[in-house]
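Submitted below is the structure of interest, expressed as C-alpha coordinates.
In this view, the complex is presented without one of its protein chains, the others remaining in place.
Chains: A and B, in written order; residue numbering restarts at 1 for each.
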Amino acid sequence: MTLSEIANGKLAPRTGIRLDNISKRYGDHLVIDDVSLNVEPGTVTALIGPSGAGKSTFLRCINLLERPDSGTIQVDHHTIEPGKVINAKDLAALRRTVGMVFQSFNLFPHMSALKNISFPQQKVLGRSKEEADERALQLLERVGLKDKAHQHPGRCSGGQQQRIAIARALALDPSIMLFDEPTSALDPEVGLEVLAVMRELADDGMTMIVVTHEMQFARDVSDTLVVMADCKIIEQGDPRAIMSDPQEDRTRRFLRAVLER
Amino acid sequence: MNWLIEWAGYLPQLMSGLGVSLMIAGVSIVAGYPLGLVLSVMVQHRNLAVRTLGLAVVEIGRGAPALVILYLFYYGLPKFGIAFESITAACLALIWNSAAYSSEIMRAGMQSVARGQHEASAALGLSRGHTFFRVIMPQGMRSAIPGLMGVAIQMFQGTSLAYAIAVPELMKSAYNIGSQDFNYLQIFALAGICYAAISMPATWITVYFEKRLARHT
Partner (left out) sequence: MDAFSAVLQGLPMTIVLTLSAFAIGIVGAVPLAVGLSSSNIVVRLACRLFVDLVRGVPIIVWLFLLKFGIQVGTFKFNPVGAAIVGLGVVSIAYLAEIYRGGLESVPRGQNEAADALGLSRGTTFLRVLVPQAFRIVSPSIATYLTGLLKDSSIASTIIVAEMVFQSQAFARQHPTMEGILPYVLVGILYIVLSLPVAYLSRSLDARMRKAVYA
(Lines give C-alpha, C1' and ligand atoms only; values in the text may rest on other atoms or scores of the structure.)
Protein backbone atom coordinates (compact mmCIF):
# COMPACT_ATOMS: atom_id res chain seq x y z
CA MET A 1 0.00 0.00 0.00
CA THR A 2 1.18 3.52 -0.65
CA LEU A 3 1.50 6.22 1.98
CA SER A 4 -1.64 8.04 1.00
CA GLU A 5 -3.59 4.82 0.67
CA ILE A 6 -2.68 4.02 4.23
CA ALA A 7 -3.79 7.47 5.20
CA ASN A 8 -7.11 7.15 3.47
CA GLY A 9 -7.72 3.48 3.54
CA LYS A 10 -8.40 4.01 -0.16
CA LEU A 11 -6.94 6.01 -3.01
CA ALA A 12 -6.61 9.68 -2.15
CA PRO A 13 -9.24 11.89 -3.74
CA ARG A 14 -7.37 14.13 -6.11
CA THR A 15 -8.04 17.68 -5.07
CA GLY A 16 -6.46 20.86 -6.35
CA ILE A 17 -6.57 24.31 -4.86
CA ARG A 18 -6.98 27.70 -6.39
CA LEU A 19 -5.93 30.96 -4.81
CA ASP A 20 -6.89 34.28 -6.35
CA ASN A 21 -5.61 37.75 -5.59
CA ILE A 22 -4.33 36.99 -2.10
CA SER A 23 -2.99 40.05 -0.27
CA LYS A 24 -1.75 40.37 3.27
CA ARG A 25 -0.28 43.24 5.19
CA TYR A 26 1.01 43.70 8.73
CA GLY A 27 0.08 47.27 9.54
CA ASP A 28 1.67 49.35 6.79
CA HIS A 29 3.92 46.54 5.73
CA LEU A 30 2.82 44.61 2.67
CA VAL A 31 3.86 40.94 2.84
CA ILE A 32 1.75 39.33 0.10
CA ASP A 33 0.92 41.49 -2.88
CA ASP A 34 -2.02 40.22 -4.94
CA VAL A 35 -0.75 36.69 -5.49
CA SER A 36 -2.73 34.10 -7.48
CA LEU A 37 -1.85 30.45 -7.83
CA ASN A 38 -3.62 27.45 -9.31
CA VAL A 39 -2.51 24.03 -8.15
CA GLU A 40 -3.78 21.11 -10.24
CA PRO A 41 -4.88 17.92 -8.47
CA GLY A 42 -2.09 15.44 -7.90
CA THR A 43 0.74 17.83 -8.69
CA VAL A 44 3.71 19.04 -6.67
CA THR A 45 4.37 22.77 -6.55
CA ALA A 46 7.72 23.96 -5.22
CA LEU A 47 7.82 27.50 -3.86
CA ILE A 48 11.30 29.02 -3.85
CA GLY A 49 12.76 32.47 -3.48
CA PRO A 50 14.93 34.65 -1.28
CA SER A 51 14.11 34.86 2.41
CA GLY A 52 11.62 37.57 3.23
CA ALA A 53 9.90 37.07 -0.12
CA GLY A 54 6.69 36.01 1.60
CA LYS A 55 6.80 32.29 0.74
CA SER A 56 6.01 31.00 4.21
CA THR A 57 3.40 33.65 4.85
CA PHE A 58 1.72 32.78 1.57
CA LEU A 59 1.76 29.09 2.45
CA ARG A 60 0.26 29.85 5.85
CA CYS A 61 -2.47 31.88 4.15
CA ILE A 62 -3.59 28.76 2.32
CA ASN A 63 -4.87 27.05 5.48
CA LEU A 64 -5.59 30.39 7.12
CA LEU A 65 -2.95 30.20 9.83
CA GLU A 66 -2.41 33.70 8.54
CA ARG A 67 -5.55 35.53 7.61
CA PRO A 68 -5.21 37.21 4.20
CA ASP A 69 -6.78 40.66 3.95
CA SER A 70 -8.34 39.92 0.60
CA GLY A 71 -8.61 37.29 -2.12
CA THR A 72 -10.39 33.97 -2.49
CA ILE A 73 -9.44 30.38 -1.77
CA GLN A 74 -11.23 27.61 -3.69
CA VAL A 75 -10.83 24.05 -2.56
CA ASP A 76 -13.11 21.05 -2.91
CA HIS A 77 -16.21 23.05 -3.97
CA HIS A 78 -15.67 25.44 -1.08
CA THR A 79 -14.96 29.07 -1.77
CA ILE A 80 -13.55 31.04 1.12
CA GLU A 81 -13.15 34.78 1.13
CA PRO A 82 -10.73 35.47 3.98
CA GLY A 83 -11.33 39.24 3.81
CA LYS A 84 -14.87 38.59 5.01
CA VAL A 85 -16.16 36.70 8.00
CA ILE A 86 -15.28 33.04 7.72
CA ASN A 87 -17.74 30.66 9.26
CA ALA A 88 -16.39 27.94 11.49
CA LYS A 89 -17.69 25.20 9.20
CA ASP A 90 -15.74 26.43 6.18
CA LEU A 91 -12.63 26.83 8.28
CA ALA A 92 -12.96 23.31 9.65
CA ALA A 93 -13.55 21.92 6.15
CA LEU A 94 -10.50 23.74 4.80
CA ARG A 95 -8.25 22.55 7.61
CA ARG A 96 -9.54 19.01 7.18
CA THR A 97 -8.70 19.02 3.48
CA VAL A 98 -5.30 20.61 3.93
CA GLY A 99 -2.53 19.07 6.02
CA MET A 100 0.56 20.97 7.07
CA VAL A 101 4.14 20.19 8.03
CA PHE A 102 6.19 22.85 9.81
CA GLN A 103 9.85 23.75 9.78
CA SER A 104 10.04 23.25 13.54
CA PHE A 105 7.92 20.04 13.50
CA ASN A 106 5.62 21.29 16.29
CA LEU A 107 4.93 17.82 17.61
CA PHE A 108 3.17 17.81 20.96
CA PRO A 109 6.08 17.19 23.35
CA HIS A 110 3.93 15.73 26.14
CA MET A 111 2.50 12.96 23.93
CA SER A 112 4.20 9.86 22.56
CA ALA A 113 4.73 9.59 18.81
CA LEU A 114 1.72 7.28 18.61
CA LYS A 115 -0.49 9.62 20.61
CA ASN A 116 0.62 12.58 18.50
CA ILE A 117 -0.78 10.82 15.46
CA SER A 118 -3.73 9.12 17.07
CA PHE A 119 -5.13 11.93 19.24
CA PRO A 120 -6.04 14.38 16.43
CA GLN A 121 -7.79 11.58 14.50
CA GLN A 122 -10.02 10.93 17.50
CA LYS A 123 -10.78 14.60 18.05
CA VAL A 124 -11.11 15.82 14.48
CA LEU A 125 -12.46 12.78 12.65
CA GLY A 126 -14.15 11.10 15.59
CA ARG A 127 -12.34 7.82 15.06
CA SER A 128 -12.27 5.31 17.87
CA LYS A 129 -9.04 5.00 19.83
CA GLU A 130 -8.38 1.52 18.43
CA GLU A 131 -8.91 2.62 14.86
CA ALA A 132 -6.80 5.73 15.29
CA ASP A 133 -3.99 3.83 17.00
CA GLU A 134 -3.97 1.23 14.27
CA ARG A 135 -3.82 3.87 11.58
CA ALA A 136 -1.06 5.65 13.46
CA LEU A 137 0.99 2.46 13.71
CA GLN A 138 0.59 1.77 9.99
CA LEU A 139 1.79 5.26 9.17
CA LEU A 140 4.68 5.04 11.62
CA GLU A 141 5.75 1.79 10.05
CA ARG A 142 5.56 3.34 6.64
CA VAL A 143 7.84 6.25 7.60
CA GLY A 144 10.19 3.72 9.20
CA LEU A 145 9.54 4.63 12.83
CA LYS A 146 7.36 1.88 14.23
CA ASP A 147 9.89 1.28 17.00
CA LYS A 148 9.51 4.91 18.13
CA ALA A 149 5.76 4.63 18.65
CA HIS A 150 5.94 4.91 22.42
CA GLN A 151 8.77 7.42 22.61
CA HIS A 152 8.18 11.10 23.28
CA PRO A 153 9.31 13.46 20.53
CA GLY A 154 12.14 14.77 22.73
CA ARG A 155 13.77 11.34 22.45
CA CYS A 156 13.69 11.36 18.65
CA SER A 157 16.12 13.01 16.27
CA GLY A 158 15.00 15.97 14.18
CA GLY A 159 14.58 13.84 11.09
CA GLN A 160 12.51 11.32 13.02
CA GLN A 161 10.36 14.07 14.51
CA GLN A 162 9.68 15.50 11.09
CA ARG A 163 8.66 12.11 9.74
CA ILE A 164 6.32 11.67 12.71
CA ALA A 165 4.90 15.11 11.94
CA ILE A 166 4.27 14.08 8.34
CA ALA A 167 2.54 10.93 9.55
CA ARG A 168 0.44 13.02 11.95
CA ALA A 169 -0.75 15.26 9.13
CA LEU A 170 -1.43 12.30 6.79
CA ALA A 171 -3.48 10.51 9.42
CA LEU A 172 -6.26 13.06 8.97
CA ASP A 173 -6.68 12.08 5.29
CA PRO A 174 -5.78 15.42 3.77
CA SER A 175 -6.03 15.71 0.01
CA ILE A 176 -3.52 18.55 -0.09
CA MET A 177 -0.29 18.78 1.90
CA LEU A 178 1.60 21.97 2.69
CA PHE A 179 5.27 21.78 3.64
CA ASP A 180 6.87 24.86 5.19
CA GLU A 181 10.64 24.41 4.78
CA PRO A 182 10.42 20.88 6.18
CA THR A 183 14.17 20.25 6.07
CA SER A 184 15.55 23.66 6.99
CA ALA A 185 15.98 22.80 10.66
CA LEU A 186 17.72 19.51 9.87
CA ASP A 187 21.27 18.40 9.11
CA PRO A 188 21.68 17.72 5.38
CA GLU A 189 21.87 13.94 5.61
CA VAL A 190 18.96 13.81 8.05
CA GLY A 191 16.98 15.96 5.66
CA LEU A 192 17.35 13.23 3.08
CA GLU A 193 15.18 10.83 5.15
CA VAL A 194 12.44 13.42 5.15
CA LEU A 195 12.81 14.21 1.48
CA ALA A 196 12.56 10.50 0.69
CA VAL A 197 9.20 10.31 2.46
CA MET A 198 8.00 13.40 0.62
CA ARG A 199 9.14 11.98 -2.69
CA GLU A 200 7.19 8.82 -2.02
CA LEU A 201 4.13 10.86 -1.18
CA ALA A 202 4.49 12.78 -4.43
CA ASP A 203 4.76 9.52 -6.35
CA ASP A 204 1.47 8.46 -4.76
CA GLY A 205 -0.13 11.47 -6.38
CA MET A 206 -0.65 13.67 -3.32
CA THR A 207 -1.25 17.33 -4.14
CA MET A 208 1.65 19.13 -2.49
CA ILE A 209 2.85 22.69 -2.06
CA VAL A 210 6.39 22.84 -0.72
CA VAL A 211 8.31 25.91 0.41
CA THR A 212 11.91 24.78 0.17
CA HIS A 213 15.54 25.65 -0.30
CA GLU A 214 16.31 22.16 -1.62
CA MET A 215 16.89 22.93 -5.28
CA GLN A 216 17.46 19.34 -6.28
CA PHE A 217 14.17 18.28 -4.76
CA ALA A 218 12.44 21.18 -6.48
CA ARG A 219 13.92 20.21 -9.84
CA ASP A 220 13.44 16.45 -9.61
CA VAL A 221 10.13 16.13 -7.81
CA SER A 222 8.03 19.19 -8.48
CA ASP A 223 5.77 19.61 -11.48
CA THR A 224 5.60 23.36 -11.15
CA LEU A 225 8.25 25.72 -9.84
CA VAL A 226 7.04 29.01 -8.42
CA VAL A 227 9.54 31.77 -7.69
CA MET A 228 8.53 34.42 -5.19
CA ALA A 229 10.35 37.66 -4.53
CA ASP A 230 9.29 40.93 -2.96
CA CYS A 231 5.84 39.66 -1.95
CA LYS A 232 4.94 38.55 -5.48
CA ILE A 233 5.21 35.54 -7.75
CA ILE A 234 7.75 36.63 -10.33
CA GLU A 235 8.01 33.46 -12.37
CA GLN A 236 6.38 30.05 -12.57
CA GLY A 237 6.49 27.05 -14.85
CA ASP A 238 8.43 23.87 -15.58
CA PRO A 239 11.19 23.55 -12.96
CA ARG A 240 13.92 22.38 -15.35
CA ALA A 241 13.12 25.13 -17.84
CA ILE A 242 13.22 27.86 -15.20
CA MET A 243 16.38 26.57 -13.61
CA SER A 244 18.26 26.29 -16.87
CA ASP A 245 16.87 29.43 -18.46
CA PRO A 246 15.21 31.86 -16.04
CA GLN A 247 13.29 34.65 -17.73
CA GLU A 248 13.50 37.13 -14.90
CA ASP A 249 16.68 38.83 -13.79
CA ARG A 250 15.63 38.50 -10.13
CA THR A 251 15.21 34.74 -10.58
CA ARG A 252 18.62 34.47 -12.23
CA ARG A 253 20.30 36.29 -9.38
CA PHE A 254 18.56 34.13 -6.79
CA LEU A 255 19.39 30.86 -8.53
CA ARG A 256 23.00 31.88 -9.00
CA ALA A 257 23.30 32.73 -5.32
CA VAL A 258 21.77 29.41 -4.26
CA LEU A 259 23.59 27.19 -6.70
CA GLU A 260 26.99 28.76 -6.15
CA ARG A 261 26.89 28.19 -2.44
CA MET B 1 -19.66 60.52 48.40
CA ASN B 2 -19.49 60.29 52.19
CA TRP B 3 -16.59 57.93 51.83
CA LEU B 4 -14.65 60.38 49.71
CA ILE B 5 -15.11 63.16 52.26
CA GLU B 6 -14.02 60.92 55.10
CA TRP B 7 -11.10 59.67 53.10
CA ALA B 8 -10.01 63.24 52.46
CA GLY B 9 -10.04 63.78 56.22
CA TYR B 10 -7.97 60.65 56.91
CA LEU B 11 -5.44 61.30 54.21
CA PRO B 12 -3.05 63.74 55.97
CA GLN B 13 -2.50 61.34 58.88
CA LEU B 14 -2.01 58.43 56.51
CA MET B 15 0.47 60.38 54.42
CA SER B 16 2.86 60.78 57.33
CA GLY B 17 2.59 57.03 57.84
CA LEU B 18 3.27 56.46 54.15
CA GLY B 19 6.37 58.64 54.49
CA VAL B 20 7.68 56.36 57.23
CA SER B 21 6.90 53.28 55.13
CA LEU B 22 8.76 54.68 52.15
CA MET B 23 11.68 55.63 54.35
CA ILE B 24 11.99 52.11 55.77
CA ALA B 25 11.66 50.60 52.30
CA GLY B 26 14.31 52.99 50.98
CA VAL B 27 16.75 52.13 53.76
CA SER B 28 16.21 48.40 53.31
CA ILE B 29 16.97 48.71 49.60
CA VAL B 30 19.90 51.14 49.79
CA ALA B 31 21.58 49.10 52.51
CA GLY B 32 20.25 45.69 51.49
CA TYR B 33 21.31 45.54 47.83
CA PRO B 34 25.03 46.20 48.40
CA LEU B 35 24.93 43.58 51.13
CA GLY B 36 23.11 41.33 48.71
CA LEU B 37 25.92 41.75 46.20
CA VAL B 38 28.45 40.79 48.86
CA LEU B 39 26.35 37.75 49.77
CA SER B 40 25.99 36.72 46.13
CA VAL B 41 29.78 36.71 45.84
CA MET B 42 30.13 34.84 49.13
CA VAL B 43 27.81 32.00 48.12
CA GLN B 44 29.91 31.46 44.99
CA HIS B 45 33.22 31.66 46.87
CA ARG B 46 35.85 28.93 46.68
CA ASN B 47 36.41 28.99 50.43
CA LEU B 48 33.97 26.62 52.14
CA ALA B 49 33.70 28.71 55.32
CA VAL B 50 32.87 31.87 53.40
CA ARG B 51 30.40 30.02 51.24
CA THR B 52 28.67 28.40 54.22
CA LEU B 53 28.38 31.69 56.09
CA GLY B 54 26.93 33.37 53.00
CA LEU B 55 24.48 30.53 52.45
CA ALA B 56 23.32 30.59 56.07
CA VAL B 57 22.65 34.34 56.01
CA VAL B 58 20.79 34.04 52.71
CA GLU B 59 18.77 30.99 53.62
CA ILE B 60 17.63 32.42 56.94
CA GLY B 61 16.78 35.77 55.35
CA ARG B 62 14.71 34.04 52.68
CA GLY B 63 13.46 31.03 54.57
CA ALA B 64 12.21 32.61 57.78
CA PRO B 65 9.16 34.87 57.56
CA ALA B 66 9.97 38.59 57.68
CA LEU B 67 7.73 38.86 60.71
CA VAL B 68 9.84 36.35 62.63
CA ILE B 69 13.05 38.24 61.87
CA LEU B 70 11.33 41.44 62.90
CA TYR B 71 10.29 39.94 66.25
CA LEU B 72 13.75 38.48 66.71
CA PHE B 73 15.28 41.95 66.48
CA TYR B 74 12.63 43.79 68.44
CA TYR B 75 11.55 41.32 71.12
CA GLY B 76 14.31 38.70 71.05
CA LEU B 77 17.60 40.54 71.16
CA PRO B 78 16.64 42.87 74.07
CA LYS B 79 16.59 39.78 76.27
CA PHE B 80 20.34 39.79 75.71
CA GLY B 81 20.51 43.48 76.49
CA ILE B 82 20.63 44.52 72.82
CA ALA B 83 17.68 46.84 72.39
CA PHE B 84 16.62 48.80 69.33
CA GLU B 85 14.05 51.45 68.65
CA SER B 86 11.14 49.86 66.85
CA ILE B 87 11.96 51.68 63.62
CA THR B 88 15.60 50.56 63.76
CA ALA B 89 14.53 46.98 64.34
CA ALA B 90 12.20 47.21 61.35
CA CYS B 91 14.98 48.57 59.15
CA LEU B 92 17.45 45.90 60.25
CA ALA B 93 14.98 43.08 59.67
CA LEU B 94 14.03 44.31 56.23
CA ILE B 95 17.68 44.93 55.30
CA TRP B 96 18.38 41.28 56.06
CA ASN B 97 15.36 40.30 54.00
CA SER B 98 16.24 42.45 51.02
CA ALA B 99 19.92 41.45 51.13
CA ALA B 100 18.95 37.77 51.10
CA TYR B 101 16.42 38.06 48.27
CA SER B 102 18.51 40.42 46.15
CA SER B 103 21.59 38.22 46.51
CA GLU B 104 19.73 35.28 44.99
CA ILE B 105 18.61 37.41 42.06
CA MET B 106 22.08 38.82 41.49
CA ARG B 107 23.63 35.37 41.73
CA ALA B 108 21.15 34.00 39.19
CA GLY B 109 21.86 36.98 36.95
CA MET B 110 25.58 36.41 37.08
CA GLN B 111 25.24 32.69 36.55
CA SER B 112 23.13 33.38 33.47
CA VAL B 113 26.06 35.10 31.79
CA ALA B 114 27.22 32.81 29.00
CA ARG B 115 30.14 30.49 29.72
CA GLY B 116 31.88 31.86 26.67
CA GLN B 117 32.33 35.16 28.49
CA HIS B 118 34.42 33.45 31.18
CA GLU B 119 36.37 31.56 28.56
CA ALA B 120 36.97 34.65 26.45
CA SER B 121 38.16 36.58 29.53
CA ALA B 122 40.49 33.76 30.50
CA ALA B 123 41.82 33.51 26.94
CA LEU B 124 42.51 37.25 27.00
CA GLY B 125 44.42 36.80 30.25
CA LEU B 126 42.10 38.99 32.35
CA SER B 127 42.53 38.58 36.09
CA ARG B 128 39.70 36.99 38.11
CA GLY B 129 38.87 40.37 39.60
CA HIS B 130 38.67 42.06 36.22
CA THR B 131 36.69 39.20 34.79
CA PHE B 132 34.17 39.47 37.60
CA PHE B 133 33.83 43.22 37.95
CA ARG B 134 34.22 44.31 34.34
CA VAL B 135 32.80 41.42 32.33
CA ILE B 136 30.46 39.21 34.35
CA MET B 137 28.91 41.64 36.82
CA PRO B 138 27.79 44.30 34.32
CA GLN B 139 26.05 41.70 32.17
CA GLY B 140 24.61 39.78 35.10
CA MET B 141 23.31 42.92 36.80
CA ARG B 142 21.50 43.94 33.66
CA SER B 143 19.45 40.79 33.64
CA ALA B 144 18.90 41.13 37.40
CA ILE B 145 17.24 44.55 37.10
CA PRO B 146 13.60 43.45 36.84
CA GLY B 147 14.07 40.95 39.69
CA LEU B 148 15.62 43.63 41.89
CA MET B 149 12.73 45.96 41.12
CA GLY B 150 10.41 43.17 42.19
CA VAL B 151 12.25 42.81 45.49
CA ALA B 152 11.97 46.58 46.03
CA ILE B 153 8.18 46.33 45.68
CA GLN B 154 8.17 43.35 48.01
CA MET B 155 10.16 45.37 50.57
CA PHE B 156 7.76 48.30 50.34
CA GLN B 157 4.87 45.93 51.03
CA GLY B 158 6.91 44.27 53.76
CA THR B 159 7.13 47.54 55.68
CA SER B 160 3.48 46.96 56.60
CA LEU B 161 4.65 44.20 58.95
CA ALA B 162 6.38 46.85 61.06
CA TYR B 163 2.87 47.57 62.27
CA ALA B 164 3.32 44.55 64.50
CA ILE B 165 6.08 46.31 66.47
CA ALA B 166 4.23 49.63 66.55
CA VAL B 167 6.33 51.51 64.04
CA PRO B 168 4.19 54.52 63.02
CA GLU B 169 4.08 53.53 59.37
CA LEU B 170 1.11 53.47 57.01
CA MET B 171 -0.59 50.39 58.44
CA LYS B 172 -0.16 51.54 62.02
CA SER B 173 -1.51 55.01 61.18
CA ALA B 174 -4.52 53.39 59.57
CA TYR B 175 -5.09 51.19 62.61
CA ASN B 176 -4.84 54.18 64.95
CA ILE B 177 -7.41 56.13 62.98
CA GLY B 178 -9.64 53.05 62.81
CA SER B 179 -9.57 52.49 66.54
CA GLN B 180 -10.75 56.06 67.13
CA ASP B 181 -13.96 55.92 65.09
CA PHE B 182 -14.26 52.21 64.18
CA ASN B 183 -14.56 52.94 60.45
CA TYR B 184 -12.26 50.01 59.82
CA LEU B 185 -13.58 49.22 56.35
CA GLN B 186 -13.01 52.72 55.04
CA ILE B 187 -9.65 53.27 56.63
CA PHE B 188 -8.13 49.92 55.65
CA ALA B 189 -9.52 50.27 52.14
CA LEU B 190 -7.85 53.66 51.91
CA ALA B 191 -4.60 52.23 53.29
CA GLY B 192 -4.83 49.46 50.69
CA ILE B 193 -5.29 52.04 47.95
CA CYS B 194 -2.21 53.93 49.19
CA TYR B 195 -0.12 50.75 49.02
CA ALA B 196 -1.58 49.82 45.63
CA ALA B 197 -1.05 53.33 44.26
CA ILE B 198 2.67 52.75 44.63
CA SER B 199 2.97 48.98 44.11
CA MET B 200 0.83 48.72 41.00
CA PRO B 201 2.60 51.31 38.81
CA ALA B 202 5.92 49.98 40.10
CA THR B 203 4.87 46.49 38.98
CA TRP B 204 3.90 47.77 35.55
CA ILE B 205 7.28 49.47 35.17
CA THR B 206 8.97 46.22 36.22
CA VAL B 207 7.01 44.26 33.63
CA TYR B 208 7.98 46.83 31.01
CA PHE B 209 11.67 46.39 31.88
CA GLU B 210 11.27 42.62 31.86
CA LYS B 211 9.80 42.70 28.37
CA ARG B 212 12.43 45.13 27.10
CA LEU B 213 15.17 42.96 28.49
CA ALA B 214 13.63 39.84 26.97
CA ARG B 215 13.53 41.53 23.58
CA HIS B 216 17.15 42.60 23.71
CA THR B 217 18.64 39.27 24.62
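We adopt the following convention: a residue touches a chain if its C-beta (ideal position, glycine included) is under 8 Å from a C-beta of that chain, and two chains touch if they have at least 3 such contacts.
All values derive from a computational prediction rather than experimental measurement.
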Inquiry  = Can you say which of A:A113, A:A169, A:V197 or A:V221 touches the chain missing from this structure?
reply    = A:A169
Task = Among B:L53, B:L72 or B:L213, single out the residue that touches the unshown chain.
result = B:L72
Ask   = Hey, which of B:S40, B:S121, B:S160 or B:S173 is the one touching the hidden chain?
value = B:S160
Message = Using the document's definition of touch, tell me which of B:W7, B:F84, B:F132 or B:F188 contacts the absent chain.
response = B:F188
Request  = Kindly note down the residues of chain B that lie in touch with the hidden chain.
outcome  = 59-60, 63-69, 71-72, 75-77, 79-80, 157-158, 160-161, 163-164, 171, 174-175, 178, 184-186, 188-189, 191-192, 195-196, 199-200, 203-204
Ask   = Footprint of the hidden chain on chain A, which residues?
value = 63, 65, 92, 95-96, 98-100, 102, 104, 106-110, 119-120, 123-124, 152, 154-155, 168-169, 172
